[in-house]
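A single protein chain has been omitted; all remaining protein chains appear in their positions.
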């Protein structure tokens, strides 16, 4: 069975290392914060200008002046720092954030990502996504493997306008965990009960299936 | 008689306007702060990262962590702000400082200035001088009109390596107050008792003497 | 120090000189840290044909969104313009021009404008529509595009506390774009929650030195919340 949003988030959370500064995008990426492994501590960066983002506030502590990049009211942990958006993106652009997790419409075998614009539909803007993908050494895309009509979102070449070129190296879908290497998707782990044939059928771009593909486990 | 250092500084101080943010270079320019006219208040910028520089400290208040761009111990006035050198030069480069006063070896009719390097002698460096001259809308150079051998320092073309090109518009010497316009020095005021002929003799670059040249007065 | 007293008597004085066709940089992120009273004054003035640089364009009926009601904005330069139906209508009708700019590039362009850096290279946007028509160059194996600085006729910013010299601090994440915006306007107008005495703010803790601020006014703020997210337990 394909993975739930929560399962996808929990699998990605296993990639977190103690001491990582992490930027989590809106949507499923945000859920990753709920599955941080025991013994691992990360500091969340919010690109509007907050390092050390805490949980949502209570009715008593809610403050209009304390929001995250998704414009949600949040709190700051002890040891947080707050700064301008220029400083925040200096941090991001300068490669100081250890891991970025974000969603996408499409990715391709070259590591290109399209996540912000569907021609003919209303364009709302890229926000900080282009800055994040252009700069992070370490990016994980979380997305469904195919759209609701069954069309693959892992392509030989992105069809939508790009968010960034050649920047994606790891992908978490509802069917699999994959890496992007040398112009191909490499299958690393399958969702429990999902066959390699199904993944192959739903992957439009070149797919390499090594011998050591494992099945994910969830406790 | 040629002007003293103090007289040069006091004449330049008359160019200060209430509310000016001013950067004063090392040497005679520093003395300008002692002659600020009644009713005029200026804030002194020190390019290492201090806006609102105050007087030297006393024995009791001296602090190694509070210095100016000349590495002298100073104080900060009430309402001062202290920031990084990048922020300080952002202020300077962005044209936010109203007036810069600095010394020079040579200036020429194109507004070029040479102030930091004499080939063959040891080169100590330009410090912040190149940033200051490249950015300020409003720069006054204070210098002697001629060197100790009587050679003019107001030239048709600078002979020393430049600090900046085409940036000087006002010059205070020990003999005169001049502006630089359309490829010529324009004599505006003479020092008391100094003849226009003497100034002409000591100005190697093209000199324009308008009809309304005045003699400076000092109280 | 009369020459350094930036306090103006009213909103009319704060925005005096703003004319049709001018450009305005506005601080704020979403509805957080926006100069509510200065935006309201622009609406009252009825100035039209404005080019506005701001990360967002408010929402229907609040923030910069209110300037759309009388079609005062000709062009928006923003990274995200989602939450606004009137915006959508005017955009689709061709009444409003939009230049989408990545959030970090927008922040850096304002910072560059204030800092006298006319242009800089960045990897952000290379190979995307943002990079089209822009000069590109490879540095250490990373493809970059050349982005130019933003300056404007006016900057309008919102701070928490400022002294009358314009030395200001921002509260929490209401800082966002305000410090850069403050540096990049020919005339920078700052609206604050509280005007304090000079010396009350720690000189080394000042976010915006007064040299950047031309006019200062104390306002009152609704501080509307765009997404009210609550955790009863304090857990996310």
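Labels A, B and C are assigned to the chains in the order they are written; within every chain, residues are numbered from 1.
FYI, contacts are C-beta pairs under 8 Å (C-beta built on N, C-alpha and C of every residue); 3 or more make two chains touch, one makes a residue touch a chain.
Every value quoted in this text rests on a predicted model; they were computed, and no experiment measured them.
Although it is left out of the displayed model, the omitted chain contacts the following shown chains in the full complex: A, B, C. Among the residues A:8, A:31, A:67 or A:82, only A:82 touches the chain that is left out of the figure.
Checked against the full complex, the candidates C:72, C:90, C:103 or C:122 give a single residue touching the omitted chain, namely C:122. One of B:25, B:79 or B:164 touches the chain omitted from the figure, and that residue is B:164.
Among the residues C:4, C:53, C:87 or C:170, only C:170 touches the chain that is left out of the figure.
Check A:11, A:71 or A:93 against the missing chain and you find that the one touching it is A:93. Checked against the full complex, the one of C:15, C:31, C:76 or C:112 touching the unshown chain is C:112.
Interface residues of chain A facing the missing partner chain: 17-21, 40-43, 45, 51-52, 76, 78-83, 87, 89-97, 135. Mapped onto chain B, the interface with the missing chain covers residues 33-34, 46-50, 55-59, 62-68, 70-76, 82-86, 88-90, 92-93, 112, 117, 122-131, 134-135, 161-166.
Annotation for chain C: contacts to the undisplayed chain at residues 108, 112, 115-123, 139-140, 142, 144, 148, 169-172, 175, 202-205, 207.
Convention: only the chains that are shown with their structure count from here on.
The centroid of the Cα atoms in chain B and the matching centroid in chain C are 36 Å apart.
Spacing of chain A relative to chain B, judged by their CA centroids, is 55 angstrom.
Multi-chain contact residues of chain C (touching two or more other chains): 111.
Chain A has no residue in contact with two or more other chains.
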